[in-house]
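As you look at this complex, bear in mind that one protein chain is not there, while each of the others sits in place.
Up next, chain A:
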Amino acid sequence: MNCRSEVLEVSVEGRQVEEAILAMLHTILLHRSSGKFHYKKEGTYSIGTVGTQDVDCDFIDFTYARVSSEELDRALRKAVGEFKDALRSSGSDGIGQISLEFYQKKKSRWPFSDECIPWEVWTIKVNVVNLANEQERQICREKVGEKLCEKIINIVEVMNRHEYLPKMPTQSEVDNVFDTGLKDVQPYLYKTAYQITDSLGTSVTTTMRRLIKDTLAL
């Protein structure tokens, strides 16, 4: 099965990095999260309810809707925060990318560890610009807001192609498809990773994994 890959590129000012990336990641996860499954005896299941809330950006003229889940928000903010720190400490170029990968776990026999098979990867390429004065920053606020509107429309367009999605799992398989660790929502299994490009164009830092314990577990 082929993994589909989508790339979103933005040029933002330093202060806008976090909000821009969170807006896109939350929009993706809104589409890739379900309510919590409750399996019943006959093999059927019922699904919990996903709430949404609007988030106003402080440094961008933009508002986005995200899943109402503090745990999910915290996890994403942590990942984006690490990416932003790495970006800042890397040097003056300010080019990097953060990726969100949805995967399925395929259980293997011992001694092999479980395979992670990605089925959808979103890559957000970020280019940080430096602005000289307040007027430029104001223009940047509006421009980045408009750009993010375009990105959201792109994301929605991809989502509505109704391409491959993992089959709805049985109770025993649900952890291979969904992240059941959150208490209020159930997103598809995902991991985040980032790369910072130095001035030579090669990637320097390596990736960071969210579900390390699952991948190492045998």
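Operating definition for what follows: a residue touches a chain if its C-beta (ideal position, glycine included) is under 8 Å from a C-beta of that chain, and two chains touch if they have at least 3 such contacts; residues count from 1.
In the analysis below, contacts and distances are computed from a predicted model.
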Query: Which protein name, taken from UniProt, belongs to the chain you can't see among "Autophagy-related protein 13", "Mediator of RNA polymerase II transcription subunit 11", "Small ribosomal subunit protein bS16m" or "Cytochrome c oxidase subunit 7A2, mitochondrial"?
result: "Autophagy-related protein 13"
Statement: Of A:Cys116, A:Leu131, A:Cys149 or A:Val174, the residue touching the omitted chain is A:Cys149
- request: Looking beyond the chains shown, say which of A:Glu6, A:Asp61 or A:Asp114 touches the absent one.
  value: A:Asp61
- line: Listed in rising order, the chain A residues that touch the chain left out are 27, 30-31, 34-36, 38, 46-54, 56, 61, 63-65, 67-69, 148-149, 152-153, 155-157, 159-160, 162, 168, 183-185
